[in-house]
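Read the structure below first, then the notes.
With one protein chain removed, the remaining protein chains of the complex are shown where they sit.
Chain naming follows the written order as A and B, and within any one chain the residues start at number 1.
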Amino acid sequence: MKYVIVGNGVASVGAIEGIRRADPDGEILVISEESTPTYGRPLISYLLAGKIGPERMPLRPITFYDKFKVKMALGSKVVSLDAKAKTVSTDDGNTHPYDKLLLATGGVPFVPPLPGKDGSGVYSFTTLANAETLVDVAKNCKTAVVVGGGLIGLKAAEALHDRGVKVSIVELAPRVLSAAFDDKAGGLVAKRLAEVGIDVHCGTQATEIKRDESGTIVGVHLKDGSFLPAQAVVIAIGVVPAAALAKDAGIKVDRGVVVDERLASSDPAVFAAGDVAQAKDLILDDNRVVPIWPNAFNQGFYAGKNMAGADSPYLGGLAMNSIAFYGLPTVSVGIVNPAPGEAGIELSETLDEENATYRKLVFKDGKLVGYVLVGDIDNAGLYTGFIRFKFPLDADTKAKLVSGCPSILQWPEGFFDEKFNPVGAQEIV
Amino acid sequence: MAFAPINKNYHDFFVVRDKDACINCQVCVRQCSYGVHYWDEARQCVRHDNTKCIGCHRCEAYCPTQALLIQEKPSNFKPNALWRPVFIKNVYKQADSGGVLLAGMGSPVDIPVYWDKLLLDASQVTNPSIDPLREPMELRTYLGSKPTRLEFETTPEGPRLKTPTKPNIKLNIPIMFSAMSFGSINFNLHVAMARAATEVGTYYNTGEGGLHESLYKYGPNTIVQVASGRFGVHSDYLNAGAAIEIKIGQGAKPGIGGHLPGEKINAMVSETRMVPLGSDAISPAPHHDIYSIEDLHQLIYALKEASDYKKPVSVKIAAVHNVAAIASGVVRAGADIVAIDGMRGGTGAAPAMIRDNVGIPIELALASVDQRLRDEGIRNDASVVVAGGTRCSADVIKAIALGADAVYIATAALLAVGCTLCARCYTGKCPWGIATNDPYLAKRQNPDIAAKKMANLMKAWAHEIEEMLGGMGLNSIESLRGNRDKLRAVGLSQSEMDILGVKPAGR
Partner (left out) sequence: MKKIYPNKAVCIGCHLCEVACVTAHSKSKDIILAHNVEKAQEGLAPRRNVAQEGPVCVALSCRHCEEPMCVAACISGALTKNPETGRCEYNEEQCVGCWSCLMACPFGSIRRHPVKEKIIKCDLCAGRDMPACVEACPNAGLIYEDRGKD
């Protein structure tokens, strides 16, 4: 069996580990445009902030690829996929045959049609190369504007700020972190950012990146009429699935590559995982692109197992984000911003502004489906468990969750022993 | 608190905490069910309130740094041979409460322990001793009525026993677990006793609280008890065990009944005892249908009838003054086993005055009962089992030499699972998880561990008994039974030796 994996993000690592669970010997080839082995992509903000050095970037030790018997073709871009012939061709002129192919190409940063976006001084922030560039940029840059107040934008802003750059964030939505968090959590984060001296401009958008005659950026015009002086602009609005290869090969693509429970695309020999895949969601019970790290690993892992012949259905991804802003930890899992008026929804919010702690729980039809924690995040995993295992909640348990005291001992009878103490469950007679 | 009631400061124990060794882990706080140890928020350390300590030593046993020592508080009172501190404190308590002084476990009072005054014989030169590791040693014991003589007849197939025999139960070791009701001790320990009895081939006694259906599978090693409250008694129960015991009296509290407070009646106890949840379970002092030996005879035969004459019926009485005559009546009433419970026997709850002042020591009771039954020629009609204060295998072997067929142990079994004889069983707060049905405390007795420990104790004693028997040149416990020549007395009066039927040491 020959496996080819396109991309070397976390889905790729997941796939390697997944394949090896079921097939210890099949040939695995990883082809990646990037020239480094898999690194912790979210670590780029830590690198840019100077919190870690480049030696900490690799996601797996260098021995990993040998140990898992993986061949790497790095710095090599797959330009076409021939699904009929079962081959992929790369820009260096090679053609690689496969028995099973995994598309783990991830996403590409979305750059809006903003006047002045073309030219020097405008950066994305999704790759190690981006981060290395920005490390250099930060040395000679006094002020910068980050377009996009989502997770990537905020982490980019924080990192640049740590490098001594005066940063402003521009966000179209009325608050930062509009997708993953709600008003109150966004408010606490915005407050923390303001405290450290990062400007946040919400409810407006960049209209033009202003350049001088030499083409050097001088600042950003906003829709509200204000002008933010800057020498650099980071565009961090989001990523779109890099699904072109699949689309061109005639594989079904919606927002991303549509995959079934086994992570197989419309072509049974081609699988997809990670930010490029439109896969099952645990709560919503339909297929969505949820470009987050743990889903990418898990999808890769399940794709790998299924490519290697195991019939192992993927139970679905769960949207989750954990980010800390200047020591203020935040966690957001599942549905946190239900549509107003949605049936069966019940919310509980507990805000302590003084201690910068916030807890929001979202219940649907008597089950926990999402939560946000800011500040005190120690019970996050337990809440995640209640979502993941879809426990129906009685009034007592619900009250305990709401009061911030989830416990494994609130699990339904029998489930504890199934998970923690299987076999010989405790009949004491 | 600036002022504490007079009696509060006369507590019995105090806690010594080694501050250098204490790691403030709060294990003691969680283990103490009396609230002695607590976390002091203001000082951010563990502290204690000596007045609440009952001396159970649970904290001491669980402290991971041996930082704790529980000590008896030296008396605050001027020495007085008559008014010893215990009497003074009792008066203070009763002046406060106006109530009966309650006590648990066996009597701690200083009444002669005759076991300690009796010494065993051993073989030297003239008859060889036996090494039980090399030669067979028989501890097997049958309890129940034996025929006076055996008659055989000759048939073409060979000789055949003509005499009808009565049901007996077979013990691999002449020791059984004595009656401790489900409710007074918790279910985990009943499970443990049942398993241990099964493992070593002996019996445990349900006590008067009935038998939970889930334990019926241990029936071949169970003696079911019928007491004055008739708790949990029904046809299935009577047939679930290997023998049935009628409890007339208990050594720790002869003449009075029992009282299991409603707080101890949880769902399982309620179901088993067939009493309402949370209601007090009161056993009357007498059986309301027994006012004579004839009445007892009726109950014995009612139970035999109910169990199809397949199970021996035991009658348990407390050792009281004229125990010999009573035992004789019991045997004549049809009992297959007479169990005699001495005054040092344990209890879950008894009035302290009764526990400490009523009844007689088991050694004297046993000797006089055995002698009386022999004198009347009815010794073989019933087996004699003794209970109440058996501390070690030597006590067991002395009891057998005095005439017992087997011994019941209960306090020793509880000690095996951690009991420290703090004697507060009646509070339901047993920190060792024994005399409590509080689910937080009861699980301190892991049935797997408890069963192992109880079985270990039985096995250890059996080994020692074999050694001592072999030393006497005997290879069967039968040869020792009632063989008082194997005993000599030290420090006893002539009349005590007469009752015990033993010679003084040296003669």
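Keep in mind that, in the parts below, contacts are C-beta pairs under 8 Å (C-beta built on N, C-alpha and C of every residue); 3 or more make two chains touch, one makes a residue touch a chain.
Source: prediction; values computed, not measured.
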Omitted-chain contact residue, chosen from B:H57, B:K89, B:K398 or B:R444: B:R444
Contacting the left-out chain in the complete assembly, out of B:N9, B:N24 or B:S279: B:N24
Which of B:T65, B:N80, B:T148 or B:N322 contacts the chain that the document leaves out: B:T65
In chain A, positions touching the absent partner: 10, 14, 17, 20, 40-43, 46, 51-52, 56, 58-61, 293-294, 297-298, 301, 320, 322-324, 329, 331, 333, 377-382, 384-385, 388-389, 406-410, 416-417, 419-423, 426, 428
Contact set of chain B toward the excluded chain (per top definition): 20-21, 23-27, 30-31, 62, 64-65, 433, 438-440, 443-444, 446, 448-449
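Rule of thumb we're sticking to: only the chains that are shown with their structure count from here on.
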Centroid spacing, where centroids are CA-atom means, of chain A and chain B in whole angstrom: 68
